[in-house]
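What follows is a short report on a single structure.
With one protein chain held back, the other chains of the complex are shown just where they sit.
Moving on, here comes subunit A:
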Amino acid sequence: MTELKDIPETSETRFGDFGGQYVPETLMTELEKLTACFNEAEADPDFQAEFHRLLNEYANRPSLLYFAKRMTEDLGGAKIYLKREDLNHTGAHKINNVLGQVLLARRLGKTRLIAETGAGQHGVATATVAALFGMECEVFMGKEDTERQKLNVYRMELLGAKVTAVTSGQGLLKDAVNAALQDWAARPEDTYYVIGSAMGPAPYPAMVHAFQSVISTEAKQQLQTVEGRLPDAVVACVGGGSNAIGSFAAFIGDPSVRLIGVEAAGQGVDSGKTAATLEKGSAGIFHGMKSIFLQNGDGQIDKVYSISAGLDYPGVGPEHAALQASGRADYVGITDDEAVAAFEYIAKMEGIVAAIESCHAVAYVQKLAPTMRKDQIIICTLSGRGDKDVAQIASYKGVAL
């Protein structure tokens, strides 16, 4: 059982030992303005009302908390509830945070939005909200990811965004973040950088926490309505960690609720082809934050690998690093093979094609549920829908479409 002392101490810019603002001086004035704007907005009832109106009327919230009856029976242990972020407009949890941040961007008088994207879900959400508010939008995406996620590239362009393929490094999510940070430093006056995950310099991790916490605030209330109690465990996948922090947020202060983040182990945590940052990484400073990173002894950031374009990131948000260090949350790895098996399992068992990212969480639930009693409850967040992954999974399985 978790005790309250396990909750990391937070300050204006830190979670325990992690977080901070490790960015070039050019961006510090912007971060100062953003911090002030975010603090004001948090306390402003008009901002909150507009944010929640957009969540409900545009993003289709609240999302369902769905009892997965067949999975529960099949696995023979804890009752499994799925938090259906895949049913949001644009098909993933990313829209929650984008709506909040774009409202801040408008308050700051910005006219141009930029974003990084891995699987394309955050890029699609940003392009969508840019269209909604008539703002200019440029999305940076690793070259390799633009190949893996062609459908989302076209969706972003359809929505009026410019998609820039990043060729530096491995052409993955990390490289897209580098390019977005560089672009922001080049024209900070009119540009707002919509960071999609619970990472980057303060105040981003706290903002993403605030805007994504709607996931667990709803889930807690929904479960209270149907079961009259708290869950025993909450399971969510972790790349940078936005859907996971949103899924954990309302339960962090409830010591009886186990919080489990599931990372992409790629070909195995010890295979050298992995993205299991919290299992294999060490403390470092990168992308504006002190956190845990996959890196070598000199501090050079490692190459990463996962079948999932949304999880193959060599770092993790600082609040997750702090939750792991304090012992409040546990982080485990799921391999490509396990995630693909879960992709097929949940499709056949519940009629849900879930994102390959989310299927990492589903795969861990398949292991966890049978070890728990039938009167116990797991909430598993389905962070997104899997239409974007169908072609890639078919090819992984050797099926020609």
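Assume contacts are C-beta pairs under 8 Å (C-beta built on N, C-alpha and C of every residue); 3 or more make two chains touch, one makes a residue touch a chain; residues count from 1.
In this text, contacts and distances are computed from a predicted model.
For the omitted chain of this complex, the UniProt record lists the protein as "Tryptophan synthase alpha chain", which is one of "Tryptophan synthase alpha chain", "Similar to stage IV sporulation protein", "Aspartyl/glutamyl-tRNA(Asn/Gln) amidotransferase subunit C" or "MoaD/ThiS family protein". Within the complete assembly, A:I301 is the residue of A:L64, A:I301 or A:V390 that touches the hidden chain. The residue touching the chain not shown here, chosen from A:A49, A:V226 or A:I285, is A:I285.
The missing chain, though absent from the display, is touched by one residue of A:K69, A:K162, A:R187 or A:K397; that residue is A:R187.
By the touch criterion stated above, the residues of subunit A touching the omitted chain are 13, 20-30, 168-169, 174, 178, 181-182, 185-188, 283-288, 290, 293, 295, 297-301.
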